[in-house]
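Only one protein chain is missing; all other protein chains are in place.
So, chain A:
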Amino acid sequence: MDYFAQQLINGLVLGSIYGLIAIGYTMVYGIVGMINFAHGDIFMIGGFIALISFLILVSFGLTAVPLILLVVLLVSMVITALYGWTIERIAYRPLRHSFRLAPMLSAIGMSFVLTNYSQVAQGARVKPIPPVITGGYTLHEGAEGFAVQLSNMQIIVVLATIVLLTLFTWLVSRTRLGRDMRACEQDQTMAALLGVDVDRTISMTFVIGAGLAAVAGMMYLLYYGQVDFNMGFVAGIKAFTAAVLGGIGSLPGAVLGGLAIGLIETFWSAYFSVEYKDVAAFSILIIVLIFMPTGLLGRPEVEKV
């Protein structure tokens, strides 16, 4: 039972990180109907920028951990958002009125560009950092000496996800920007007729998605204590799977899907085999999609015209 509880905690934390990345996929898909395959690499870039800004701050002799983390968070969100904005501008916008597959191919290309650029610029080796946020709670001491641990870092990851999900659900459902985004999603021409700057709204979507990916990248760095140029690929595919599983286009769905993938992966590793954890996650995805083609929280495409 203790073992189960521990795996549950680990799974929720991993799932939260997937969920944060998945929000970016789901928002972009919602508004431009495109899978942004470079989004996983944006997450990787976020991780690297967090690492670099962290090292710079530490080399200046800063020691106040909360201050460092706050600055790192802001810097990585801003710079990563700039990456997101630039990529949309140079790789997707010129292709928006091209054939449907064109931006998707461009996105795959962009993914390779970012991966290789990071490898060249930062080297191929895994970049570690020492643990920054330490400590935690022992929730339960088992009879055989197994203790259920909840680290402070895990609490932060889950809290960050809950806060950001709430914030962005509010943004999409209650603010003018959110309304504009949904209008563009449903009918871009009509949105433009009503005075919505469609290009700007799409740019903002990429900026927000990249900002969230940066938070995920920073959480990943702090939680696992390392980043590498290749980490965006698998994380990106998992987060994309999470977005589809949750129902692409739905924000809560993205996080729910992320949690589901994180839990499946963790429990499979814990009880069966680590090697086949990805097989398990993707098998569940296939099974869910057979019975619920629009995902867990996706909307059925039935509308009165």
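Just so we're on the same page, a contact is a pair of C-beta atoms (placed from the backbone, for glycine too) under 8 Å apart; a residue touches a chain by one contact, two chains touch by 3 or more; residues count from 1.
As a working rule, contacts and distances are computed from a predicted model.
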Quick one: find the hidden chain's UniProt protein name among "YCII-related domain-containing protein", "ThiS family protein", "NADH-quinone oxidoreductase subunit E-like" or "ABC transporter ATP-binding protein". "ABC transporter ATP-binding protein"
Residue in contact with the excluded chain [from A:I108, A:M190, A:V234 or A:V279]: A:M190
Residue among A:A5, A:V198 or A:I237 touching the omitted chain: A:V198
Touch with the omitted chain, as defined above, among A:R96, A:H140 or A:R182: A:R182
Chain A residues touching the omitted chain (full complex): 176, 179-180, 182-183, 186-187, 189-198, 299, 303-304
